[in-house]
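I have a structure here, written as structure tokens, and I will follow up with some questions on it.
Excluded from the complex is one protein chain; the other protein chains are retained at their positions.
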Amino acid sequence: MAANTFGHILRLTTFGESHGVAIGGVLDGFPSGIRIDFNFIDAMLRERRPGSKAGSTQRREADEVEFLSGIAEGVSLGTPIAFLIRNKDKRSKDYSHLKDLYRPSHADYTYQSKYGIRDHKGGGRASARETVARVVGGALAQQLLWEKKVDIAAWVSRIGVIQSNKQPTREEIEVAAGDPLYCPDQEASQKMKAYLDELRQQGDSAGGIISCSIIKVPAGWGEPVFDKLHADLGKAMLSINAVKGFEYGSGFSAASMQGSRHADEFYYDKAGNNIRTRTNYSGGIQGGISNGEEIFFNVAFKPVSSIGKQQQTVDKKGKSQSFQVQGRHDVCVVPRAVPIVKAMAALVLADHYLLNKRYS
Amino acid sequence: MAANTFGHILRLTTFGESHGVAIGGVLDGFPSGIRIDFNFIDAMLRERRPGSKAGSTQRREADEVEFLSGIAEGVSLGTPIAFLIRNKDKRSKDYSHLKDLYRPSHADYTYQSKYGIRDHKGGGRASARETVARVVGGALAQQLLWEKKVDIAAWVSRIGVIQSNKQPTREEIEVAAGDPLYCPDQEASQKMKAYLDELRQQGDSAGGIISCSIIKVPAGWGEPVFDKLHADLGKAMLSINAVKGFEYGSGFSAASMQGSRHADEFYYDKAGNNIRTRTNYSGGIQGGISNGEEIFFNVAFKPVSSIGKQQQTVDKKGKSQSFQVQGRHDVCVVPRAVPIVKAMAALVLADHYLLNKRYS
Amino acid sequence: MAANTFGHILRLTTFGESHGVAIGGVLDGFPSGIRIDFNFIDAMLRERRPGSKAGSTQRREADEVEFLSGIAEGVSLGTPIAFLIRNKDKRSKDYSHLKDLYRPSHADYTYQSKYGIRDHKGGGRASARETVARVVGGALAQQLLWEKKVDIAAWVSRIGVIQSNKQPTREEIEVAAGDPLYCPDQEASQKMKAYLDELRQQGDSAGGIISCSIIKVPAGWGEPVFDKLHADLGKAMLSINAVKGFEYGSGFSAASMQGSRHADEFYYDKAGNNIRTRTNYSGGIQGGISNGEEIFFNVAFKPVSSIGKQQQTVDKKGKSQSFQVQGRHDVCVVPRAVPIVKAMAALVLADHYLLNKRYS
Partner (left out) sequence: MAANTFGHILRLTTFGESHGVAIGGVLDGFPSGIRIDFNFIDAMLRERRPGSKAGSTQRREADEVEFLSGIAEGVSLGTPIAFLIRNKDKRSKDYSHLKDLYRPSHADYTYQSKYGIRDHKGGGRASARETVARVVGGALAQQLLWEKKVDIAAWVSRIGVIQSNKQPTREEIEVAAGDPLYCPDQEASQKMKAYLDELRQQGDSAGGIISCSIIKVPAGWGEPVFDKLHADLGKAMLSINAVKGFEYGSGFSAASMQGSRHADEFYYDKAGNNIRTRTNYSGGIQGGISNGEEIFFNVAFKPVSSIGKQQQTVDKKGKSQSFQVQGRHDVCVVPRAVPIVKAMAALVLADHYLLNKRYS
């Protein structure tokens, strides 16, 4: 039991409140002897940074990571890697009027119910600011996966009512990292942008869907029964703020398919060495274990709860209250959540990579 | 790390291969002093039993549970409750032709890849037969939840192309337990039955969706950050055989909603004692913690992979093979999965009930 | 949190009350492809069996193990290995007079305090009968260690006031398995036997010390900081019924030694390939990690609490009571605990063997 720890033998523990001293994490179980690419970590953090994408606020968070342990002369020691990011742009005064207020669809009321106390500044521990630690942890985990050339890519496939059905290539996804919507479908991206501009003017917000594709995972990763690879991926994604749904492979559409069509027929590739499947409704996972095909899944995000419109709610003392978020707020956080999805996927896969080594 | 164990402090470990000696489990962390209702356990097992629902095979599994420990004179001792169900109807001969075959969309190939060996009889450990142990464990967990009057109901809301959009009452769900499709919408149920009859004649199979509603969960259950209540529910559901997707509250539809509509406005009930929300897009969970409203979610199941049609595949030795399932097979297992969904939900909730007690 | 589960990635869960239906266990994380030597398991069980050694009762427990899962055609599948031993010789009537009594130095009172209920028959879950499941689990773990030729030997080095200071050879320990006291020092063994005969006539009981030596553990096993190899060994031993102390290497005598003497000087062996130490006060473990030298430790057992003399105590209702154990009782259980010590050591080492593979 460790509510703030994720993973079986590669374990990330995160800590920190949104407007506290710092957000950080401890990654335990990371093997020794791996030369850390700090630029890669910074690049993933930049993708998550507010202001980096359309729809997000201008809050400036330099997000400078300080590594405290586990790395000497750029190489991992096998000991826990601890790191922190100080919260610089606190502006605590902004939040005093929210002290006793339960904002709709936030965690204010539930934290108060559970703990009898809460840090009301910026959502405290419930803030998506916590995910900065996941990105650092995931960026490290990804480096472990490089040993096996496992390649995790994610992108925005829906914002609000705008859906992109394009199956992007690896290259297109890479390019999309520079897109303000992180969407590899340029036509859809432009529509999304226009849609968000409209919502911004209305003081409203949008949700969306992030799609993720993982290739070059060898057959055999994942533990049967409870710790199925997709069950761990699902939990990882559902633990991200604002996520409401997860599907992999054929997903919800499987419910209306017939078994004869859904069957992924096996064949040997030309060289005769590798078993492949002709279709991939299984999403690269069968019986909870990877089969060597592409793993893919979708993650649904609800619209941002803090909007610019006046809202009705209650406070701690039993009074009805109307309130309105002042100043900046995000219209849509989905593009910024792409690195978080990639980070959590990397943590799950690296964990199962290490778990599977005990059979080597 | 415990691939065959589920839960934080209420932990179910399951064991057993489909055609081995027995399937069973050990439930650890179950409190003492609870008078066990064995009839309730039998009733849940009956719901899961093959032949009990339309679309399933006639394999007779009496599923007699033998309790080995943890209960004395009908009352729980606080020690591990171990139980087993012997596999009586093995018919091992049926499976010899599958010894080297990798059936499409089954776990044959992935188990072989991971372990270098597999029990090919009836799917071995990857068979849904394993879930009988989950139903026993969940039926015990549910009895713990009675202390709080937590009420878990589930039903079939889709079979293949037939969707029911009816919001059933508690009573209608109870009646649905007797329906061959476990569907509280009689019109839809009849269409589903006709659809399955058609598929059976074609030697084909269907998937579907199970919906689950949980009421009377007090505010405050669930652990923030990684062990969010819905993240644990999601993992629990995704660990069930054939599940491809999970969504809770507004789910995937949240992706296209606007924040102004998605906000669940708080108010005090008439007596002024309880905080309620006017809408419930949150699905009873905010920030990973229950808020006292109804918890609801959907679980998508793929169609059964064993069908009556001839299929192409390969065997272990690299040869292409065509094969056809002989004799009985399920056209649709979704109705029989309802008690499994309820059982896994009960395990998650009872676990979080106990976890939350440390704050009492 | 899993009070009835031991281990990190090789995990033994045990269940069962002394006079319940059965005692058993589930070993999860055991690798696939290992041909199981059932005779070896039986041989370890025979060493533990009551009546097999001097000082123990004549209770007949055939201890027939039934394996329920995880093994097919004699080979492990990588799935959980579940097993049970039915309790045949229950004689439940013997225990009715103990229903409300708190026997001195037993767990009667503490179980009642914790659970508000207890299975009073033969000590219920607190009985050393539980350790039969540890022996089966440990006998399986030991077979995993054979891959590395790890050799675990244990013997009785003290019974009551009789101490053997002989350092036995591997051969002498093997012979000692046939000794009624499991003591490789024949002179001491005879004195121990005479001492126990005397105590039996007095209706009294004795404790003792078991010594354990483990060779051929490669350097590198054990996790630093909290899961040090000796810390896990210590917890394993202290979890055995009646154990009061654990020391490894120089142990308690280290407290009075000087650093200059206690230093284990390193040297390269003749071939120049292996690093060795000239002395081994470290007991084969430095910084929690094995260094390739012999691992050795001592485990202290208290005398049996059930004696033939009349004793004073109280019952649940607040009354003083005098009572006397009727019929058979053990004068000394230490010789029978030798296989339990070996089993727990095997579980710890096999677990760390698998853990360390993630660095391979």
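For reference, chains read A, B and C in written order, and residue numbers begin at 1 within each chain.
By our rule, a residue touches a chain if its C-beta (ideal position, glycine included) is under 8 Å from a C-beta of that chain, and two chains touch if they have at least 3 such contacts.
It should be emphasised that the depicted structure is a prediction, and the values quoted were computed from it without experimental measurement.
So which of A:S69, A:Q201 or A:N274 would be touching the chain we can't see?
In the complete complex, the chain left out is touched by residue A:S69.
So one chain is hidden, and I want to know which residue out of C:N165, C:Q312 or C:Q326 touches that hidden chain in the complete assembly.
C:Q312
Given the contact definition stated above, which residue among A:V21, A:A43 or A:A194 touches the chain not shown here?
Selected residue, touching the omitted chain: A:V21.
Out of C:F30, C:Y111 or C:W155, which is the one that touches the chain we can't see?
Looking across C:F30, C:Y111 or C:W155, the contact with the absent chain belongs to C:Y111.
Over the whole complex, note the residues of subunit A touching the chain we left out.
1-5, 8-9, 11, 13-17, 20-24, 26, 28-29, 32-33, 66-70, 72, 75, 77-82, 84, 114-119, 124-125
For subunit C, enumerate the residues touching the unshown chain of the complex.
Residues 1-6, 8-9, 14, 102, 104-107, 109-111, 113-115, 125-126, 130, 158, 160-161, 199, 202-209, 219-220, 222-228, 230-232, 234-235, 238-239, 244-252, 254-260, 262-268, 272, 275, 277, 281-283, 285-292, 300-307, 309, 311-314, 318, 320, 355-356, 359 of subunit C touch the chain absent from view.
Can you list where subunit B touches the absent chain?
The list for subunit B reads 1, 9, 29, 31-32, 78-79, 224, 354-355, 357-360.
By definition in this document, only the chains that are shown with their structure count from here on.
In angstrom, rounded to a whole number, how far apart do the mean CA points of subunit A and subunit C lie?
Comparing mean C-alpha positions, subunit C is 46 Å from subunit A.
Would you mind pulling out the distance in Å between where the CA atoms of subunit B average out and where those of subunit C do?
The answer is 39 Å.
Which subunit A residues touch at least two other chains?
Correct list: 1, 9, 224, 355, 359.
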